[in-house]
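All protein chains but one are shown in place.
Moving on, here comes chain A:
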Amino acid sequence: MAGISLRDIQKTYGSLTVVHKLNLEIRDKEFIVLVGPSGCGKSTTLRMIAGLEEITAGQLYIGDALVNDLESKDRDIAMVFQNYALYPHMTVYKNMAFGLELRKAPRAEIDAKVREAARILDIEHLLNRKPKALSGGQRQRVALGRAMVRNPAVFLLDEPLSNLDAKLRATMRVEISKLHKSLGTTFIYVTHDQVEAMTMADRIVVMKDGFIQQVDTPQNLYDNPCNMFVAGFIGSPQMNMLPVRIERTAAGFAARFGDDVIPLPERAGEAVLAPWLGRDCMLGIRPEDLHDEASSYMGQATTTPITTTVELAEPMGSEVHLNLIVNGTKMVAKVPPRCKARDGDAVTLGIDTTKLHLFDRESENTIFN
């Protein structure tokens, strides 16, 4: 059991820096998810923690120990690889027992641990098979089992679900979360899938271009993104971004978007908004904060109507995604399935003005959430 501390961790290949001065405190027993687009440095960070990549600069502590120069095998970690990396010539049992055998554990203890892990993961009937005789989901379980038997201080998982189909991914997500709770071990999980990050993490680390953008709980990231990148990355469909200019009206501050004027919430405050008066900003609206006419939100004081044209309506069963165009800007609205709007229709939607986000168009940082 151990917390992990990354202090000014840096990774460079020649003149190319892929991870910049990364600082992160991971608490004991925490489920941390590193998320970001390809090439953001999340896997490299994980591999540095694992000892598979050398740390160019900075210090890495696992528990109280500085482990920069320790080999993987001496770091008390286990790792689950994207492609499972099971030993093809060994049976499932041998795959799981291998780490313990190398550590010269007594045979009876190895057997007990392997069978216990197999029972938890429901792979007892597969112990004598070789990996090539297993399905993707079964291989994934074996990879988890191989990590579990060693009872490591830290579990590292590198995109473990990306090779599974959508249904299996959802099941394994739940299983990994349950496993984390029952093992009580620190988990560090890398993914590019924000759904995995949102559903599993205690805290999410959003990365881009080798820099940490924001570290927070899933709900806080969703509600209070620190910049346009995080706002756009977390949530599906993405947050709508409207180019607006800040104005003062009789009722207070408002955002002008073409001919539409969207009042900004009072909570934003004079002090925050006054410097932006007359300047160009980006207004962020989540697709679910756009309501159609049938909704009870319409007509409320906090809802501002906006007239849009439907480019394409995508029925999802439980909801409809309306791809819209307003004043030349594309938007998406998530509305209930009873919405009858057809492609090409003009529809009036209500913007929930209590849920707006405002960003600086130049620095892309949040002005208010």
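One rule holds for everything that comes next: a contact is a pair of C-beta atoms (placed from the backbone, for glycine too) under 8 Å apart; a residue touches a chain by one contact, two chains touch by 3 or more; residues count from 1.
Here, contacts and distances are computed from a predicted model.
J.: The hidden chain: which UniProt name fits, "Acetyl-CoA C-acetyltransferase", "Cytochrome c oxidase subunit 1", "histidine kinase" or "ABC transporter permease"?
T.: This omitted chain is identified in its UniProt record as "ABC transporter permease".
J.: Can you work out which residue in A:79, A:92 or A:201 touches the chain that's missing from view?
T.: Spelled out, the listed residue whose C-beta touches the missing chain is A:79.
J.: Check each of A:6, A:22, A:50 or A:335 against the chain that is not shown and name the one that touches it.
T.: Touches the omitted chain: A:50.
J.: In the whole complex, what residues of chain A lie against the chain that is missing from view?
T.: Within chain A, the residues that touch the unshown chain are 50-52, 71-73, 77-79, 81, 83, 85-90, 98-99, 102-103, 146, 150.
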